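Here it is, the structure in full.
Note that this complex is displayed minus one protein chain, with the remaining chains in position.
Chains here go by letter, A and B, matching the order in which they are written, and residues are numbered from 1 within each.
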Amino acid sequence: MTEFFQTHLGAGFGWFVANLILILLIALPLMLAVAMIIYADRKIWAAIALRKGPNVVGPFGLLQSFADGLKVFLQETIIPSASNRGLFLMAPIITFTVALLAWAVIPFGPGMVLADINVGLLYVLAISSLGVYGVVISGWASNSKYPFFSAMRAAAQMISYEVSIGFILISVILWAGTSNLGGIIDAQRGTILGIFNANALNPLLFPIAVLFFISSLAETARAPFDLTEAESELVAGYQTEYSSMAFALFWLGEYANVILMCALNALLFWGGWLPPVDWAPLYYVPGIIWFFLKIGICFFMFSWVKATVPRYRYDQLMRLGWKIFLPISLFWVFLVSGYLMITRYGALS
Amino acid sequence: MVDLSQYLPILLFLGVAIAISSIFVFLPMGVARLTGAHKPTAAKLAEYECGFPAFEDSRSQFDVRFYLVAILFIIFDLEAAFLFPWAVSLEEIGIAGWATMMVFLFELIIGFIYAWKVGALEWE
Partner (left out) sequence: MIQTFAFYLFATIVLLSGAFTIFAKNPVHSVLWLILAFFNAAGLMVLAGAEFIAMLLVIVYVGAVAVLFLFVVMMLDIDFAELRAGFARYLFFGIVLAVFLAIELVLGLEAFRAGAIKLGTATSAPVDAAVPNLEAIGALLYTKYVFLFEAAGLILLVAMIGAIVLTHRKRSGTRPQNVAKQVRRRPQDAVRNLTPEIGQGVDL
């Protein structure tokens, strides 16, 4: 596509237009996906709780999220008089920008990636570590008690689980031998007996795949780790003072992050855009469909967990992060690297 | 050499993302003024509290453990940062490089065990 625009519009401008279109092709469907996935989330909880869920707006309630969006859009933006105006409005912008930005390096199919950088995984880690700021700034700028408590909790929780996520990523990089996301997917081709394309089916990597799934729940503050929004203690958490689209942006950002984490689960452990089985006819199905399918399954597990598991207590949350996940993921770095040294790189021979 | 042309889309993406989210925040503010939904009152603009005026400044002093978590996070994050180049070049550096990293990890595990024993990781 870039070539097409460059031949018609000149090298510089054509490149600009082509990339702008590509970016919008990522960002706009992402927002649509967020709207649909909020609906899916509510439907899944409803089904698990034997309720109907949203079913009024549009066929099967499919347009519920858009109705909510329109309602929120027409609301008044309330800026508390005690708040710090500039930062108060900046916090949702940061949250949403960061949630969008990480998608720049996610490969949707073979070669279908906006920015194919060598340090792709590090980039995702770096961008997701910025997510703390939206929360902390909103909590502080609100100048209100509950948002502030919630922001501090959220920050401590996010950084605690980022540690083990970092070590888990290292195990994956060790196995793939590269930190380029496309390379990590390619390394999963036929990884199990030449049949299955998934790291997670590798007995050595399966435990950290589980660990990563749980850590991503904690990192996105989903149930059972949604202490930041524990409504019995903290009202609505750091979003208490927000209204209108500023409030909705937190929601959109949160769900965009959830989808991102699902995508990462799919990329790192379930073969990304590769079909689950290394069998030629399956490769006729476009990779992007496999990828979306995997994201969908992962998201279903996210909402399944949310509908069934009770919320953790804060001390239990910190204990799980620091005393269980951190040692295990650290030990796994040792285990995976040792195994690779012996088998793949021939340390003993 | 780093392929800078791969980073340019990211810069562009940053611009687009900021633009989209700014529109989302500021456009409804304008729309609310036009539709007449914008009616601030003193009670509406007060900070949230369960029906009474707040007793004290909301930005209170916090438990020192939050700082400790942040400091430990920095240290482990740095440790992870050292692991990244090691993970991709393991084949090249061989068993000597592997042993080097194990010594490094051992140094930090000592610190971790100390933190555990002292009770720095305890919450109640």
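To be clear about the criterion, a contact is a pair of C-beta atoms (placed from the backbone, for glycine too) under 8 Å apart; a residue touches a chain by one contact, two chains touch by 3 or more.
Keep in mind that this is a model prediction, so the values were computed, not measured.
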| item | value |
| --- | --- |
| Those residues of chain A which, in the complete complex, touch the missing chain | 12, 87, 117-119, 122-123, 125-127, 129-130, 132-133, 136-137, 140, 152, 155, 159, 162, 179, 315-316, 319 |
| Hidden partner chain, residues of chain B it touches | 1-2, 4, 7-8, 11, 57, 59-62, 64-68, 70-75, 77-79, 81-82, 84-90, 92-93, 96-97, 100-101, 103-104, 107-108, 110-112, 114-115, 118-120, 122-124 |
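Following the convention adopted for this analysis, only the chains that are shown with their structure count from here on.
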| item | value |
| --- | --- |
| Cα-centroid distance, chain A relative to chain B, in whole angstrom | 14 |
| Contact footprint of chain A on chain B as seen in their complex | 2-3, 6-10, 12-14, 16-18, 20-22, 24-29, 31-32, 35, 37-40, 42, 44-49, 54, 58-60, 62, 66, 69-70, 72-73, 76-77, 80, 83-84, 87-88, 90-91, 94-95, 98, 101-102, 105, 109, 112, 116, 121-124 |
| Residue ranges of chain A in contact with chain B within the complex | 16, 19-20, 22-24, 26-27, 72-83, 89, 92-93, 96-97, 100-101, 104-105, 114-118, 122-123, 140, 142-148, 152, 155-156, 159-160, 162-163, 166-167, 169-170, 173-174, 177-179, 235, 240-241, 244-246, 248-249, 252, 314-315, 318-319, 322-323, 326-327, 330, 333-334, 337-338, 340-341, 344-345, 347 |
